[in-house]
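Inspection log for the structure reproduced underneath, given as C-alpha cells.
Of the protein chains in this complex, all but one are displayed in their positions.
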Amino acid sequence: MTTVLERVRSGREAAGERWRGAPRWVRWALLVAVIAFFYALPNREFYQYLGPIPTPGANFTQVLFTVSIYVLLAVGLNIVVGFAGLLDLGYFGFFAVGAYTVAVLTSPSSNLKTLWPWLLVVPLAIGLTMLSGVMLGTPTLRLRGDYLAIVTLGFAEMIRIAAVSSEFLKGQRGFNQIPHPPGKYADGKPFFGVLDARPYYWLVLTLIILVVIGVRNLTHSRVGRAWISIREDEDAAQLMGVPTFKFKLWAFASGAAIAGLAGALFAGKQNFVNSQNFELLNSIIILAAVIFGGSGNIVGAIVGGGLVAYMIERFRGIELFGVELYEYRFLIFGLVLVVMMIFRPEGLIPNRRRAAEFKDRRKEVIVGE
Amino acid sequence: MDFNGLFSNFGELTTTGLTQGAIYALVALGYTLVYGVLRLINFAHSEVFIAGAFAAIWTWNGFGLDQNSQVSGVGSILFYLLVAMIVAAIASAGTATVIERVAYRPLRKRNAPPLAFLITAIGASIAISEAFGIWTRRLPEGAPSLVSSKPLFHLFGVPIDSVQLLTIGAALLMMVLLDLFINRSRTGRGIRAVAQDANTAALMGVNKDRIILMVFITGGSMAGVAGLLYDVRIQTLTYSVGFLLGLKAFTAAVLGGIGNLRGALIGGLLLGVVENYAAGLFGSQWKDFAAFAVLVVLLMFRPTGLLGESLGRARA
C-alpha cells in the first residue's frame, strides 16, 4: 500500500515539475483551454457528449450553478484557512449575511419595502458582510486554533437561529420575488431569466476568475507574505514586526466579502431566500472541501469546492442494489474525509510549501510510538 | 421579554435546567478528557453519545419493551436500567475505541497537524450519524417510560421528580468515580502524566497508546451513561440529535475550562440552567442562541473558561 502511494506521490511530483518547467505559452494555452471548457460546459449541445459527467437526477446547468457557488466560497475560505491559517467553522454564516442583505432590501415581502434593484444591493451586501467579518473578528481573533473554530461555529449557529426566529428576517417564510440581475436580449427577453441557469453560471464563473486574479495578486504581495508567516508561526511573525492582528482581521474580512458576494449571487438566482438555506452542515462541507482540495493553494481550493459539491449532487439518481445512492451521500462524504486525511492530509493539489511541511512532519521522530 | 414567565417559573426552570445540564456535563467529560490529553476536539464524541443512546433503546426493545410499555416494580425497573446502562456504556466505549483506532491513531503516527485531526473527526462524526440515520430510516425510536416523572416531593414549592433525581444523582456519582479514577489509580496517574507532557511521559515508560485508548474508553462510557439518561428523560431518540447536544456539551466543557474535569460539571450544569432561563425570558426559540452567546462572550473575556484549563496541572 505504502509503496503504491509513494509511487503515485512521486508521479504527481513529476507532473508538477513538468507543469512548472513547461514554456510559458504552453501553460497559457492550457489555462485558456480549461477556462473555455468550463464556459462551454452548461450548454446541452456540449455536455450531452460528455458521457457520465452530466448529472442524471437534476438539471445539469442548475447543478453547475450550485457547484460554481461552492467554488467561489471555497476560494474565499481558502484565504482564511489556507493562507492565514485561521480555522473558521462558521463561514457559511457570511454567505447568509450576503443573501439576507439582498433579500431584505429587494424583496417585496420584506418589512422595509425598499425594493431596490439587485445590482445596487450587491456592493452593499459585500460591504455589510465585510463589516460583519470585522465585527466578528475583532473580539475573537485573539483566540487561537480550536477555540476560534468553536466560536465561529457558535456565531454561525446564532445567525441561523436569528434568521429562523426573528420577525424581521421572516424565518422559514422567507423572502420571495427577489429580483434577478439586470440585462436584456435584443428581443426584450431578460438575459437572467427564470428557466435558463446558464447566464447565472457564466456570471459566477467570470466573477470566480476575477476573484482568483485578485486573491493571487494579494498573496504575492506583502499581505500574502504576512498571512503565510502568521500561519507558519504566529509568535515568530509578531516578533519579526508583522502586525498579526491587523492581518488576521484582513484575512477574515476579505474571506467574508467573497462569501457575501456568493450570497448575493445566490439570492439573485434563487429568487427566494429562507432560513432553510443556511444549515451548519454547509459550513462544514465548505471547510472540508478546501482541506480536501489542498488548503493554501487556490487551484486546490477550486478543485476541492467543485468536486465536493459536484459529487454530492452526482449521487442523485444512481441506484445500487435497489437503493438510491443519494441517500448515502453524506455517509460516503464522511468516510472519504477520514480516508483522505489519513492518506493524503495535505489535500489533492497541495500548496508546495505546505506539502514540504507535511513531509517534514512525517519524518519527525515521535516519542513513545 | 417576559420577566413574569421567568420569575413565576424560576424554580422549575432551574430544576429542569439542572437535569439537562447533568447530561451535558457527562458528555462534556469526554471532550474534556480527550482534549486534556491530546489537545484535540473530538468532534465525533457526539456520535459516541448517540451510539450509547441507541444501544440502550435497542436493549429495551430486545426485552420486548417499546414506547408504549409500562413497567412496574422497583426491582424490574432497576434491572432494565442497569442492563441498559451497561450495554450503553460498552457500545459507546466501543464506538470511541473504533474512532480512535481508525481515525486518530494513523494520523498520530504520521504526526499530522491539528487541522487534519479536526477534519477526520468531522468526517467520522458525519459518517456515523448518517449510518444511524439510514439504519433507523431517519425515524424516531421510542423508549419505554421506565421512571415515572410524577412529582415525588416539593422543595420550596418546586416539584422534584424521580427522573430528575436519577439524572442528577447518576451524573454526580459518575463524576466522583471519575475523579477518584483520575486522581487515585495508576492509570489515572498515567493519564495525568500524558496530559502534562506526552513525550516526557513516554520516555518515563508510560505506554502512551494504551493511555490514550483508556481516555477514549473512559470518556466513551460516560457518554454511554449520558445516552441512557437522555433516553430515560426524553423517551424518544432521533439519529440527528447528537450533533447539537454534542455542540452544547463541548460548549459546557469550554465554559468550565476545557481539560478540567470539575469545570465540565460546573459548565454543564450552568449551561443547562442558563439556556432554560433564556427560554423563560425570551421564548424557547432563543434557547440555543443564549447557549452560544454565553460561550462567545465568555471566551472573549476569559478564554480559558471558568476554572481554567488543567488536567495534568490541577491539584491532583
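Letters A and B mark the chains as written, and numbering starts fresh at 1 in each.
The working rule: contacts are C-beta pairs under 8 Å (C-beta built on N, C-alpha and C of every residue); 3 or more make two chains touch, one makes a residue touch a chain.
Simple rule for what comes next: contacts and distances are computed from a predicted model.
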item	value
Absent chain [UniProt protein name; select from "Polysulfide reductase NrfD", "Branched chain amino acid ABC transporter substrate-binding protein", "ATP synthase subunit b" or "Probable glycine dehydrogenase (decarboxylating) subunit 2"]	"Branched chain amino acid ABC transporter substrate-binding protein"
Contact partner of the left-out chain, one of A:23, A:52 or A:188	A:52
Absent-chain contact - pick from A:96, A:151 or A:197	A:197
Residue among A:66, A:219, A:254 or A:351 touching the omitted chain	A:66
Residues from subunit B at the interface with the omitted partner, ascending	5, 8-9, 12-13, 16-17, 19-20, 67-68, 70, 138-140, 142, 145, 149-151, 163, 234-236, 238, 240-241, 244, 276, 279-280, 283-285, 287-288
For subunit A, the residues touching the chain missing from this view	5, 8-9, 11-12, 44, 48, 51-53, 56-59, 61-63, 66, 109, 161, 164-165, 171-174, 176-177, 193-195, 197, 270-272, 274, 276-277, 311, 313-314, 316-320, 324, 326-327, 343-344, 348
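Basically, only the chains that are shown with their structure count from here on.
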item	value
Whole-Å separation of chain centres (CA-atom averages), subunit A against subunit B	33
Complex interface listing, subunit B residues touching subunit A	35, 39, 41, 102-103, 106-120, 122-131, 134, 198-199, 201-203, 206-209, 243, 247, 250-251, 254, 283, 285-286, 288-289, 292-293, 295-296, 299-300, 303
Residue ranges of subunit A in contact with subunit B within the complex	81, 87, 139-140, 142-143, 145-147, 149-151, 153-155, 157-158, 161-162, 164-165, 280-281, 284, 287-288, 291, 295, 327-328, 330-331, 333-338, 340-342, 345, 358, 361-362, 364, 366-369
